[in-house]
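Structure first, commentary second.
Of the protein chains in this complex, one is absent; all others appear in place.
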Amino acid sequence: MKGTAMHSRNTALRLRAGAVALVAATALALSGCAPSGDLAADGSNGAATSSDTFTVGLLTPMTGFVAAVGTDMQQGWDLYWEENGTQAGKFKVKTVMEDTASSADTGLSKAQRLVTEEHVDVVVGPVLANVSLAVGSYLAKAGVANLAQTAADDLTQRSQNPLVLRTGAYAGSQTTYPGGQWAHDQGYKTAATLCVDYAFGWENCGGFASAFTDAGGTDTQQYWYPADATDMSTYVSQLKSSGADMAFVATAGGPDSSNFLRSASDFGLLKSMPILNNCCATDQAILQDVGDIAVGVKSVHYYAEGTDVAATQKFVKSFEAKYGVIPSSYAMGMYATADMLAKALKDASKKLTGTALVDAIKALDLSDSVYGNVKFDEYNDMVGPMVVRHVEKRADGKLWNVVDESYDDVSQFWSYDPAEFLKHPSYSQSFTGK
Amino acid sequence: MDPIFVLQQILNGLSFGALLFLVASGFTLTFGLMQIANLAHGAFYVLGAYVAVVTVTATHNFWIGALAGTAVAAGTGLLTERALLRRVRGREMPEVLVTVGVLIVIADLVLAVFGGHPRSVSSGNGAPSGAIVIGEFVYPQYRLAIIVLTIVIAVALFVLQKHSRVGAIIRAGVDNREMASAMGINIDKVFTAVFLFGAALAGFAGAIGSGLLSLTPGSGTDILLFALVVVIIGGLGSIKGAAVGAVLIGLIDAFAKAWLPDFSYFTIFAPMALVLVLRPNGLFGRAA
Partner (left out) sequence: MNRATVVKLASVSAAVAILIALPYLISSYYVSLISIVFISAILASSINMLAGDANLVSLGHAGIAAAAGYGLAWAARQGFDLGGQLAVAGIMTVITSVVYGLISMRTRGIFFLMVTLAAGMVCYGIAFRWSSVTGGDNGLTGISRPPGLAEYWQFYFFVLAIFVIVTIALVITSRSPFGLAMRGIRDSETRMRSLGYNVANYKFVAVFLSGVVAGIAGVLAVWQFEFISPSAGGFDRSAMVMVMVIIGGIGTLFGPLLGATLVVSIEQVLSTYVDRWPMILGALFIAVVIFAPQGLDGGIRQLAAWFRRRRSPKDSPITGTSRDVPKQSTSTHQ
């Protein structure tokens, strides 16, 4: 009995070993024979879509931890096409939405699907920096244009490529340079900074610190907190005992932002120390969450819901009428992107894809956009207005941001020479300016 | 070293630790009494928290919100036990796996129903709010209240487990089902009650936590990790262990964030690893 069992086991093993060899050999042999790949093309392989339909692939996080942002983005996008119809010049704009699940792996797979299965003419989104960087390099290989919605600096700096146009946001450090200038102009000599500890926070802090120190201030203390921190009370205490004239705080717009505001309120920091925030602690989602403790809180951003810029006001009113809530900057970015796309297609005689699309958008007159007066620089980022704002309670009880100071024509390079600036490393914990 | 800062950190650590204890105690109780590692505990926490937030927003009363959160969590626990766990009773791995499945389902359900925006309970609404101010020292009353409340609950749980008749019945049921049944105790009812109680504790912890930290659908797994570390250090089944573990982790977390921000996960991992290597059953646990 034992002999038979051994014998059949040996045979089985031998057969299996043979199978491995076969597979390996075949694989090696086949590595010489490429299939008729469809990956490299610009998506127009085989069953091309009708030349009168312009297909947009929309990548948003509809599930996962930033699902709320995904909803905002989708609403902003939809609003534009509802107001203006989906006909842009000769083309009917069709949108295909895919969920990135707030994950870079899924985002990449969905981007692939959009290109090879849906044959999209452009990809709009995603919003998360890690997803964006991964998707961006794939799209560059596939030759498909990407209208980016994320703030990652390098997308239009060190990793810049002619197929990526940042239409849905400003670069991370770009949004905080004016804050540094403002802080100095207010008379503050020293500042302590608290920023979320990954690229977004590094860029925000880098922007503020550079501009502040250039103007003559001193950045005395730099605190970094992990993006998934559940309890911000430690950092609030640190800011309190720092002894600086003011604090600059860059949160990521998630629970960290609401936690910070509430801890700061609980510990009396909001009253005892001047604080300037980045976009996110006073974004609509956070304001709706924390409520009245946010009244009076100052921040620096390119968007203020209570602004008196006509085009922005119109957008805010329209969004509120349709959805019942004041739009966040994510919704605004998508609306603006839709607007740019529609305008570029309106006068086009043939379908614009790839770099042709990017160039057409860059050539548009955007002096009256939802952002205000913007134009694109040669690195495919916008140069435009920014504001320092504070939170106010409207007559109907809702909170929004109104403008204190405006800064025009803010560029992602601030006052630096682009070529010189790019020689420096990206902003990080160890490098926040000089 | 600023003494006020240190004192604030200690209190931060204790208040976070208090929340951890509330979460961990429900978990360790369910395990100690029923030998079930309920990984859906995190889901009950987050469910209770969201229900609490929504209720408080509607009623402007924190305690009603807390009650609602606790009740819904308990109800979900009841459903889970009756409909699902009962079918795999006694088989340790399937029991745990079922709870993982429940965790996945509830996490997605919470996202679907409540959306992904961060939520929290605004201060006031009947809960202690504002801060204690003693010279330069400022500390939120809510956090102090949590510490006090949790100490009371901890003592109550400890007494319940060790000394009461209910505790004795439950221990008997776990040690020897047949005997307990033969003595007229309805074991099924007892087990359901214990599971329900654990879920209720999780829901209550969620309601409390919603006033402390902002809530997202992912908060369940976040807090679950901390609870697991606490329970591993303290020993499965031990309330005393959960208390010691919670205080330890809370304090470590508070100070690590301030002094070693890059390594704050290491600093939680280190005591857990140490305990696992030196005393695998935890500080106060008994061999399973």
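First chain written, first letter: the chains are A and B, and each begins at residue 1.
Definition applied: a contact is a pair of C-beta atoms (placed from the backbone, for glycine too) under 8 Å apart; a residue touches a chain by one contact, two chains touch by 3 or more.
Just so it is clear, the structure is predicted and the values come from calculations on it, not from any experiment.
Colleague: So which of the visible chains would the left-out chain be touching?
Modeller: A, B
Colleague: Of the listed residues B:Ala112, B:Val133, B:Ala168 or B:Met183, which contacts the missing chain in the full complex?
Modeller: B:Ala112
Colleague: Looking beyond the chains shown, say which of B:Ser129, B:Ser181 or B:Thr221 touches the absent one.
Modeller: B:Thr221
Colleague: At which residues does chain B meet the chain that is not included here?
Modeller: Residues touching the hidden chain, for chain B, are 37, 39, 84, 87-88, 90-94, 96-98, 100-105, 107-109, 112, 221, 225, 228-229, 231-232, 236, 261-266, 268-269, 272-273, 276-277, 280, 288.
Colleague: Considering the entire assembly, which residues of chain A contact the chain that has been omitted?
Modeller: Its contact residues with the unshown chain are 8-9, 11-13, 15-17, 19-20, 22-24, 26-27, 30-31, 34-35, 37-39, 62-63, 98-99, 101, 103-106, 108-110, 112-113, 116-117, 129-130, 133-134, 137-138, 152, 197-200, 226-228, 428-430.
Keep this in mind: only the chains that are shown with their structure count from here on.
Colleague: Write out the stretch or stretches of chain A touching chain B in their complex.
Modeller: Those in contact with chain B are residues 63-71, 197, 223-226, 228-231, 233-235, 237-238, 240-241, 254-259, 262, 265-268, 285-286, 288-293.
Colleague: In their shared complex, at which residues does chain B touch chain A?
Modeller: Going by the criterion above, the answer is residues 2, 4-5, 8-9, 12, 15-16, 108, 111, 115-120, 122-123, 131, 133, 138-140, 142-143, 212-219, 222-223, 253-254, 257-258, 261-262, 264.
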